[in-house]
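To start, the structure under review is shown below, and the notes come after it.
Here the complex is missing a single protein chain, while all its other protein chains stay put.
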Amino acid sequence: MFRRLPEATGAPIPFTFDGREMVGRRGDTVAAALLAAGISVCRTMAVSGAPRGPYCMMGVCFDCLVTIDGAANRQGCLVLLVEGMRIKTQAGAPQAQAEEGAT
Amino acid sequence: MKTIAAIEAFADRYDLAIVGAGPAGLAAASLAVAHGVDVVVLDENASPGGQIYRAVTSTPMTRREILGEDYWRGVELVQEFSGSASSYAPSTTVWNVARGLDGDSLGRDFEIGVSLRGKARLLRAKEVILATGAQERPFPIPGWTLPGVMTAGAAQIALKSSGLVPDGHLVLAGTGPLLYLVAAQLIEAGASIRALLDTTPRANWMSALTATPGFLASPYLAKGLALLRMVHRRLDVVGGITALRAEGQKRLNRVAFERAGRRTELDCDLLLLHQGIVPSINLSNAIGCAHDWDDVQLAFRPQVDAWFASTVQGVAIAGDSAGIAGGESAAARGRIAALGAAFRLERIGAGQRDRDAAPLRAELALLARGRRFLDVFHRPAKAFRVPSDDATLVCRCEEVSAKTIRETVMLGACGPNQMKAFTRCGMGPCQGRLCGLTVTEMITDARAVSPAEVGYYRLRPPVKPVTLAEIAALPQTADAEKAVAR
Partner (left out) sequence: MSGAGAATADVIIIGGGIHGCSSALHCRLRGLDVVLIEKDHVGRHASGVNAGGVRQLARDIAEIPLSVHSMDIWHRIEELVDDDCGFTNEGQVLVAETQAELALLKKRMRDLRAKGFTHEELIDAAELHRLVPAVAESCPGGVVSRRDGAAIPFRATQAFRRKAEALGAVIRDGERVMEIRREGTSWAVFTDRAKYVAPKVINAAGAWADRIAAMLGEPVPLEVIAPMLMITGRMPAFIKPVVILRGRKLSFKQFDNGTVLIGGGHRGVPLRDENITVLDWAKLAVSARTVADVFPIMRTAHILRAWAGIEARMPDEIPVFGASGTSEGVYHQFGFSAHGFQLGPGAGSVMSELVATGHTNMPIHALRIERFRENAVARSSEDME
């Protein structure tokens, strides 16, 4: 859906999404890194189960909600990508049980 | 500038807290600090600039012509701020602003709830300037929740902060100057756009020209025309669109549109929607500031006086959150609000305040010329504000359809707050940001009354969700400990 311009040469930042290894760039938000990696769906809805992906990229819509390192409900478009982040699709209502790695 | 990177690094109190590090917030901070005011600027984003100058000091974009000179003008604002003595808290969400309590009665200072890296804290400030900017107007069409449908602003943000350009079949749709700006930027960046579907109602040309002869003298005219020419030359602009529909099963793969009664379909992987921007009023609404309905801009905006002070004493609202006027005006408005605050904090006298404000007011007056033309010309059509298709989702978070909204109005829900109680519309995490205006206008339409009468959601803090654990870990005051005991 998106490609990165050649001048975007920030340092690579590895992370995982649903267990898959991916690489973003310094300065990416989590949502931007996912879009750049070709991911357009990052959550499913609690009511209908429909898939959603980032819509506004500015903290308004909450369709970029993901689970990051065990913490559910994070707005991917506002969180800066950090090396080693384990990002997961947020399915329906967030899992309340602390996931592996959560504190 | 002193950057605050951890919740513990905040002071307990400040003279002035500014929410938002866009042009309004940055300009206000730099000026207030220069008058000896102790300022903290709080912003959700990781770097200063707000929406228009987003990531201006950290963007990977090196070819200046892609984003255009207006963007790079932000560098100066950010540099001035960086050189100032202001405190700056990036990646910080403000979830509440309210008059704080002194024991069991209302105190004079404001209490500001903030979250930074998963930790919350309550700060105090004597004065507050809300510079929370604008958001894109909701664009409720069938399928607008499908992955692959985003806003034009979203694509612009991805470009500015990460150097991302859309790939594959791309269609833009809607109206407004920003739509054309984004189209131009994407073209410059090398994106190939299949079409721009312009939903501007044809009648807007006439009403805009007759309503606003002043436009000919406006600074927007030349810029706007150049932009239009560029976009028309380089891509397929289809005007007079009367209906739009995003189609696909699990994600977008087609956009269908109607023009002069004829339906056409285009294969597409990414549809960027935009129909203007509206003030972000969640905080000012939750604080209890009075708002008016703006019948030209079709949005609520807070009531402010000549110093951008709201109806709640101690709270000023500057920049686009006080009504859409654009980035350059935002900076001037921010400076005027800062002079007002410095005066109330007794750092400057009335004479200096008024003298310093005079050139800023002149600048604002110049920038205001022609603004009305843009507002009238880009006034989005009712068909795209009040969805007629029953299945269209109005509330994205709680998945409430237009049909449900209409039926609930028939059942007697006469305002948005009743609508909430019956349908949960507006009660999800976005807290009405993407359904509020639609709901107000749908009720207005069904009941044949004015939007002012129908009103908007009564918003409650936190204006952004906070985790229970964060609230639980708020530092305790002696009073609260007593309260548990009794």
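Per-chain residue numbering starts at 1, and chain names A and B are given in the order in which the chains are listed.
The definition used in the following text is that contacts are C-beta pairs under 8 Å (C-beta built on N, C-alpha and C of every residue); 3 or more make two chains touch, one makes a residue touch a chain.
Quantities reported herein were computed from a predicted structural model and do not represent experimental measurements.
K.L.:
Out of B:Val75, B:Ala290 or B:Ala469, which is the one that touches the chain we can't see?
P.N.:
Candidates B:Val75, B:Ala290 or B:Ala469; residue touching the omitted chain: B:Ala469.
K.L.:
Among B:Leu244, B:Leu367, B:Met427 or B:Ile443, exactly one should touch the missing chain; which is it?
P.N.:
B:Met427
K.L.:
May I ask you to list the residues on chain B that touch the chain which is not drawn?
P.N.:
On the side of chain B, residues 96, 98-99, 101, 104-106, 111, 113, 122, 288, 412, 418, 421-422, 424, 427-429, 431, 460-462, 465-469, 471-474, 476-477, 479-480, 483-484 touch the unshown chain.
K.L.:
Kindly note down the residues of chain A that lie in touch with the hidden chain.
P.N.:
Here the touching residues of chain A are 46, 71-73, 92-98, 102.
Definition applied: only the chains that are shown with their structure count from here on.
K.L.:
Report the inter-chain centroid distance for chain A and chain B in whole angstrom, where each centroid is the mean of the CA atoms.
P.N.:
23
K.L.:
In the complex, go through chain A and note every residue touching chain B.
P.N.:
On the chain A side, the touching residues are 1-5, 7-10, 25, 27-29, 32-33, 35-36, 40-41, 45, 47-48, 50-63, 65, 71, 73, 77-78, 80.
K.L.:
Quick check: in the complex, which residue numbers of chain B touch chain A?
P.N.:
44-46, 51, 55, 58-63, 91, 93, 118, 135-136, 145, 147-151, 153-155, 157-158, 161-168, 189-190, 250-251, 269-270, 396-399, 428-430, 433-434, 464-465, 467
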